[in-house]
Structure formats: structure tokens, C-alpha cells
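Excluded from the complex is one protein chain; the other protein chains are retained at their positions.
Right, chain A next:
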């Protein structure tokens, strides 16, 4: 009785999706990933988070997605594994080093980073080529990683605000250390320009530091929140377009669903905020992601609270806390799973250039790439 009902739901959603998406392609991994990292405009790297051996894969997106003009001429609608390898442990964080075929990962257990070569035309193997030591040996929850935006292969990494370090990849030499007395666990590290970065902490603190100076970082405390002991996730609007770091917008999202937008220049006042429609009872809070759209002004995507990815338009938010409804919800991962499985989205990323294209991955191993239709727009 249950099976036909599930199929019915999926069939109905499929028909609806023909109108609500411009493109939608699905892929099934053998094991779920909690990382999706662009390695080029058409390829992404994913990796498993099982306790021992896992696959690390570079997937090429369906060519049909990119055939904007002559969609009919391009039949190829499947993802393809172009490179693959094995890890010795789970992958909790993975970043691509721009300008190289190199990715850096962390297993969430220690502060050490693994360095990988993705392989070129001649090989389909992803090889481990080395490691980078963390600044402190003991680490719970694993390190966050950010790759420097310039052409020098350097990575910023650390598990807490007190052990953040910038390391040169080829030599393993530390180039910079964030000097602060605190030891707040990090939720993310992010470069906003080539030299300026944010160390975003789970308690809502955001440290703003400049790798060119030894000066202490600036601290932006968390917004006033309604809930006790909430966790916070942060994202800053796209680094490469943010030439003046003090005019960068950041979004902070709490585990109770409060989202606050502020300006780095004016950190104490909330520019705007909203209470998002998220149900946090089922979620794996490790996997919450909030991200600015690189090419769609004012839009953010939120995932990890459920099996859906929600898109919000923050430009209509005000300074007083009000409920916000999503502009769009991608429910593909829930619709295609059994109702009792409690599928949740583990990760999402925006395409760097295509305004409404996102990739999302879920706990059931599904990976979707989708280009949604803005039905509120006059088009």
C-alpha cells in the first residue's frame, strides 16, 4: 500500500516540476555526501562520510544543463563520474584550491588536512598527495577550510578561533596565524578578499582578520537572539566582488531559524532580519548551510533543517523580526524518499555564474542539480 502511494507522490511532483524548474537532473550516489565543491564550471567533487573507507568522486554535470540554446540537440542528461578515489576516513569538509587540480579535505576527527590531486585527462584516479598539519593537535569536530582566492595555493584552516592558520600548500609552511585568546568552535572560514577573511564561530562570533597584518582581529558578536544556546552559521557575500571588505554583507542563521543580515562596516546593528520557516526537530545540525547567491542579488539558500532547500529574497526583509516565506523550495529529495526515512539535505551550493542553478545533496545519497523558475517574477 505504501509503495504505490510513494510513486504517486513522485509522479505528481514530476509533472509539477516540469513547470517549476527550467532544468532538473538527479543522480544517486552509493553513499551520501555532505560536501559539494566546484572544481570547474561543470564539475563538482563529492565524498562520503562513513566511518572508514569512503569514495571521493569528481562528477561532471549533465551536458544538457549547459545546452542553453539548443537543448534539443543535447541528449546527454546524466551525471558522469570523471575521477574517483578512496579516503581512509569520513570527509566532513572539502575545498578546491583555485587554479589547481587540487582539493583539501578534513575528516572531522582531527586537525590534519588531506591533500588530493584530482587527476587530469590521462588518469581517472584521485590520489592523496600529502597532508597539512593543523596548528593544534587536539581537535573535536574537525577543521574548517578555506582556500585563498589568489593564484598561490594556500589554505586557511582550523577548528577553533584560537587555532586558525594559513598554510602554503606545496611547502606546508605556515604563513599566518590568527592571534586571539578565544577558542570558539568554528562553523566556517571564508575569505572575503584575497587577504581578509572571516572566522565564523558556532556561538555567533565572527572574527574579521587580515593576513597582511599581525593586528588582533575585529570581533563581531552574535545578534540578540530569542533562543538560548543556539548555534549560528554564517556566510559573507561573494569574496571576489567584495573589493571593499567593509561593505560586505553577511548573513547569520541560528538553529532556531532566525536569519540576520548585517554589514561588516556596521556590525552592531542588524541591517535586516527574518524568522525563517524551518523545523529544526529532525535535523542534523552539523549539516546546516546558508549561502548567498553569487548571481542573484539579495537571495540566500538555506538547507539542513529538513529535506528541502529553501531560497529567500532578503531584500524585502526589514529591521524588525518578521516571518519570511521562501521564494522557492526544492523538495525533490523528500519527494523521492520514503516518508519515514527522515531524509535531510546535507549540503547545497549555488552555481558560480548561472543565477538560479543550485546543486544539493541529501542523506539518502541523492544529488540534484536544478534551475528553478521564479514564479513571482513577471517573466
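By our rule, contacts are C-beta pairs under 8 Å (C-beta built on N, C-alpha and C of every residue); 3 or more make two chains touch, one makes a residue touch a chain; residues count from 1.
Going forward, contacts and distances are computed from a predicted model.
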{"item": "Protein that the absent chain corresponds to, by UniProt name, given \"Checkpoint protein HUS1\", \"Rab proteins geranylgeranyltransferase component A\", \"glutathione transferase\" or \"Histone deacetylase 12\"", "value": "\"Histone deacetylase 12\""}
{"item": "Residue in contact with the excluded chain [from A:16, A:88, A:297 or A:341]", "value": "A:16"}
{"item": "For chain A, the residues touching the chain missing from this view", "value": "4, 7-8, 10-12, 14-16, 18-19, 71-73, 75, 77"}
